[in-house]
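Missing here is one protein chain; the remaining ones are kept as they sit in the complex.
The letters A and B name the chains in turn, as written, and every chain counts its residues from 1.
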Amino acid sequence: MFELLRIELYKIWMRPRTYIAFAAITAIVVIFQFAFKADGVSYMNLLLQNVQDNFELDKIKVINGYFMCYIILNTLLIQVPILVALVAGDAISGEANMGTLRLMLTRPVSRTKIIFVKFLASFIFTIFLLVWMAVTALFLSIAIFGVDDMLIFRVKGEESQIMQITSDDVMWRYLAAFGYAAIALTVIAALSLLFSVFAENSIGPIVAAVCIVIVCTVVSNINVPVIEQYVKPYLFTSYLVGWKGFFYIGVNSDNIPIKGSIENWPAIRNSLFILMAHIGILFGAAAWFFNRKDILS
Amino acid sequence: MKKGLLLILVCVYANGNLYSQNISQLVEAVKQKMAKVHNYEAAGRLKTNVSFLKVPVSDVTVYYKEPDQVKIKSSRGVSFIPKGVMSINTGSLLEGMDYTIIDGGTELVDGIALRIARILPNNENSEVVLSTLYIDPSNLVIIKVKTTTRENGTYELLLSYGKYSSYGLPDKLIFSFNTNDYKLPKGITLDFDNGSTTPPSSKNKARKGRAEINFTRYRINQGLPAEVF
Partner (left out) sequence: MPPLVRVQHLTKHFGNIKAVDDLSFTVNEGDVYGFLGQNGAGKSTSIRMMLSLIKPTSGEVNIFGYPLRTHRIEILSKTGSIIEKPDMYRYLSAYDNLSIFARMSGIRPGRLKLMEMLEFVGLKNREFDKVKTYSQGMKQRLGIAISLIHDPRLVILDEPANGLDPQGISDIRQLIIRLSKEQGKTVIISSHLLSEIEMMANRMIIIDKGKKIVEGEVSVLLDPAHTIVELQTADTGKAVAYITGKDIRIMTVTPGASLKLEMNRSGIPDLIAGLCAAGVPMLDVHAIHSLEHYFLSLTNPADHV
């Protein structure tokens, strides 16, 4: 298994298209950092519009490394599923397209092992993507903008809120958030892998996976009661942004944030279980179909 | 009988006059007491309680320089300091203003009979429309201030005193104010609905906010660094 995994990872890293994902992330992050360094105050004015009437606040201090990373992740974690699909969607269909699938499947290795290793390799690629995001979006932002307390702007029901997390209470949340994001993106990988099993060309599975993510995300954000009650809980995209829950800090009766707390850990935990269940079902389906597939390519 | 009635009337009138004079004198006495403080640097902890704001308690330093310069600096880079809290120095409220004092009578607060002085600025364009002081006459300190302003609504100050009461400087200050409802511009964030409940939304767009400062230490009349203001 380990040997197969090494082979798969080697193949992924030797393909030029793998590096497109890292280049894309770097470009997005750098653009954000440049924009905020140049004129982040305008963005803060927008976020803080009527708060400034009643409060004195140093907006420059708000635009620190922790805040920047949160802003960047908000955007990146919408685009990164495409980058994950780029690799995972190519896992089987790319081999079929290249003609190497039949070579691979005439080796003395079970199909289940092959698809599991492919999935594992996609997962490891996702981890590397997230590590790169952490390096650029978090650590590079810290280097450019420094560290200070972090402000979270949030809509909760009908209310908008501003939460302040002290600087010494942030890093573990990012660690947890990236961990959550890894699980969330693995769902995308599993979905892309499932589509990849049915195709002999990578474009189809990649586009299909991305379309499903986009459509489900749009539906997840429709605030109509029937959708909220009967559709949204069953869409995996409703849980993709659950990483933000690590930044929703709990408060005491005086409305003071409680250091080290999470407002609703059970919700995050349940989201994680649902995502992992999706991974299990999608990968299980992929393995099932792959085992029964006639290789005609 | 006539003489007795006349005497009573004179006494009442005299006392009445004395009573009216007392509120102005009381205010003046408080003002004189507070004028002993030319500057101070106070360390405290600021706790802000606004419905849409979840911010931690922060260490603050309050700088005052007569007649009316007040600056609050937080130990945190990121801090929400209510704007009106700059008026915490009640002495500056009374300083340099042309005003009329009206006696508002007394009110019993926590077992103390407080004298109420209503301060009406004579300048029609003054930012302050009306300020009501609740004064502890025995200690010559202001316990409560209610101020209505043109631009920033009404706010209320509650002060409690300890070892610095001789200077008229409070140990604890609670500042209540009106604040606009906060609305995040649409489309900024995709939020995670974690199912947490929210209190029923108030149809009234204005919200009440509260800031509380507990002072731990004052450095009085020791001078202030030049760069503060």
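Simple rule for what comes next: a contact is a pair of C-beta atoms (placed from the backbone, for glycine too) under 8 Å apart; a residue touches a chain by one contact, two chains touch by 3 or more.
Quantities reported herein were computed from a predicted structural model and do not represent experimental measurements.
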In the full complex, the chain left out is in contact with A
Contact with the hidden chain, among A:S42, A:Q79 or A:S110, goes to A:S110
Touching the hidden chain, out of A:I78, A:M98 or A:A285, is A:M98
Even though one chain is not shown, chain A touches it at residues 3-4, 7, 10-11, 14-16, 98-100, 102-110, 292, 294-296
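Please note the rule applied: only the chains that are shown with their structure count from here on.
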Taking each chain's mean CA coordinate, chain A and chain B are separated, in whole Å, by 49
Per the touch rule above, chain A residues touching chain B in the complex are 46-47, 49-51, 53-58, 61-62, 64, 74, 78, 148-151, 153-164, 166, 217, 221, 238, 241-245, 248-249, 251, 254-257, 259, 263-264, 267-268, 271
As the complex stands, chain B meets chain A at residues 47, 49-57, 72, 76-84, 152, 177, 179-185, 188-198, 201, 209
